[in-house]
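Structure below; questions to follow.
Shown here: the complex without one of its protein chains, the others still in place.
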Amino acid sequence: MSAPPILECRDIAFERDYTPIFSGLSFTLWRGQILQVKGANGSGKTTLLRILATSLTASQGSMFWHGNDLEGHRQEYRFDMLYLGHQPGVKAALTPRENLAWLRPLHPKAGHDTNQALAAVGLAGMEDVPCHTLSAGQLRRVALARLYLSDASLWILDEPFTAIDRDGVGKLEILLQDHAQRGGAVVITTHQHPQLDNLCELDMVRYGVS
Amino acid sequence: MASPDAAPPELATATAFRAVLTRDLTLAFRHRGDMANPLIFFVMVATLVPLGVTPESGQLALLAPGMIWVMALLASLLSAETLFLADHRDGSLEQLALSPQPLWLLVLAKIIVHWLVTGLPLTLLSPLLGVMLSLPQAGFGPLVVSLLLGTAALSMIGAIGAALTVAIPRGGLLLSLIVMPLYMPVLIFGASAVQLAVDGISPSGALAILGALLAFSCLISPFATAGALRVSLHG
Amino acid sequence: MARTRPLLPEWFHRLGSPKGFYQMTSSWMPWLAVTAAVLLLVGTVWGLGFAPQDAKQGNSFRIIYIHVPAAFLALAGYYVMAAAGAIGLVWKMKLAHMVMKAAAPLGAALTLISLVTGSLWGKPTWGTYWVWDARITSMLVLFFLYLGVIALHYAYTNGEAASKASAVLALVGTANIPIIYKSVDWWYTLHQPATIKLTQAPSMHPDMFYPLLVMIAGFYCFYALVLLLNTRSEILHRERRTRWVLDMAEGGRS
Partner (left out) sequence: MFQFDSLSAFIAMGGHGPYIWLSYLATALVLLWLVATPLLRTNRLMSALKRQQTLQHRESGKYQDISPGPRTEERSP
């Protein structure tokens, strides 16, 4: 591989309120790879994802983006990364269209049409319905619609499949596969068994503190 | 796919600022009822003074400048909590913090909307309170001008407290505790501007300092609030 | 990922490790305690017994020997707390956060002392326990600032977030202190220009002034002593699972 990995972590450790959660965690994420973070509840999966998304700062260790220390390139990194957490990050009082209207300028990239994105996640015809009338699964789909709109190369998705029905999961798997093939990379956590090829795994139990 | 050596990404920060501004305005419009709460509180507290102190207009006139300002301060304090709470609960605050856009600018947009929705209506309503508390005629002009500047400064300072207590359950009372001392200079110059005008002295000096306080808080507050939000999200 | 730290001398980082700090300061404690006690005792006896009476206020001015040092340190203590918070935020030093957490209640207590002694001094001078004098009002606001920082610190369950949040509040408070003091003075002159300022030391005869210097030095030593005591107790509390603390517990208190 001539080009440096999209994301490389060296010896990441995290402690919350002086109690260590995990330590010594290192991995590299190359283009075209999908990394599934596995581990029991409370093993720090969400914490790791929030560290990768720069929402949390690790107690120790360093992270490299395209070979550069993340510390100096936070803004470019965030420009090229999309993080979807447990909460959808969608305002219930607004309609899906209005929600995407304020979420898109945060990552201003060549984007596709909002209607196409909402149709792709199965919300066709519901673009102008207030989100508080939508179900939890539909709310998450509004957040997932951002994946169709953004050109960020690194996606960090926390439990993207929860509350999504069968065909929604199928579509999402295809989307992740295409993204990887186009040279992007994905980090996900899920308790289901995603049918994805070149899926690599990272088990938190190896880094947990005994 | 961008990589660091590509030209620095064109961030369109202005569009992001406008997007957050319109988002919050539409949200405020969707919850129109909530906009009335600080105003109702403002007028209700005004009726406490005659009930509690004296209905006699001569004495009320002495109290009016200071009391109206105290009530405006309390009303804006009550509404400061709503600034980030809803965004924190549904995760949109984290999305704002993780965007490449400068967080202090997005926070500035939110503070401006918060002022438009609470501070400005309070200012426009204050002459009504002036009448209720028999404020002398000379005081009305300076009252509106001082509240115009003052409520903006209060929204700015209140944002810091709101950001610090957003992750704390039932953080509302704590918000008032940590923000009240920072409100005092604004109250001092705001209320004395009206008092000076009532006493026939030109209030321009006090209003000028009030403007300086607003400028100072505009300079400090967005950055302090952005820093405080990142701390709260870390918690 | 640890923030790339600006260039700092090595001893600053060694000082940064709580264990290193604890062991280094163990030898200072007895000296500090003795000096503080001696200075405070000498100052009190000198101020109460040997300093001449004040022409106007008579003996009640002797309260100045605890009011002024406490007021002075209450304000200086806020800046110490904010500085420790800033160091903790910028260089991510756990020890700095511990120093800040130790400085907050100490500063609040000193502010309380200056308020109580000021009010007791006001009774013989002005006939009432509470007068909205500029200096005392600013001291009261400073007390609220301290209470705000302490309350915010205890509201967070996560210790680290608590230190960072209260550090931010302390810094914002520091930026506002000069403004608060100036605006209270302006407000005071607007309403009551005439009466004397309480802590404006009346034309100090040298014999009155020396005990005051001794008392200020004594309070400084006392402040350093309690700050170190609190920080060391916080270090032991946070490192209670580590080997060196457990050994110390077994080997009897060192």
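In order of appearance the chains are A, B and C, and numbering begins at 1 in each one.
To be clear about the criterion, a residue touches a chain if its C-beta (ideal position, glycine included) is under 8 Å from a C-beta of that chain, and two chains touch if they have at least 3 such contacts.
Quantities reported herein were computed from a predicted structural model and do not represent experimental measurements.
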In the full complex, displayed partners of the excluded chain: C
Selected residue (touches chain absent from view) among C:Gln23, C:Asn59, C:Thr157 or C:Thr189: C:Asn59
Selected from C:Leu48, C:Val90 or C:Leu213 as touching the chain missing from the view: C:Leu48
For subunit C, residues in touch with the removed chain: 40, 44, 48-53, 58-60, 62-63, 66-67, 70, 102, 105-106, 109, 112-113, 116-117, 120-121, 123-124, 222, 225-226, 229-230, 232-233, 236-237, 240, 245-246, 248-250, 253
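To be clear about the criterion, only the chains that are shown with their structure count from here on.
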Given subunit B and subunit C, the chains that contact each of them: A
Pair of chains ranked first by number of touching C-beta pairs: A-B
Innermost chain, taking as reference the mean of every protein Cα atom displayed: B
Centre-of-Cα separation between subunit C and subunit B, whole angstrom: 32
Intercentroid distance (Cα basis), subunit C paired with subunit A, Å: 47
Touching two or more other chains - residue numbers and ranges from subunit B: 234
Residue numbers of subunit C (touch at least two other chains): 158, 160
Subunit B residues touching subunit A - in the complex, by the definition given at the top: 1-4, 8-12, 15-16, 18-20, 22-23, 26-27, 30-31, 86, 89-92, 94-101, 233-234
Residues on subunit C engaged by subunit A in the complex (per definition of touch): 1-4, 157-160, 238
Complex interface listing, subunit A residues touching subunit B: 3, 31, 53-57, 65-66, 68, 73, 75-76, 78-81, 83, 85-94, 98, 101-109, 130, 151, 153, 182-184
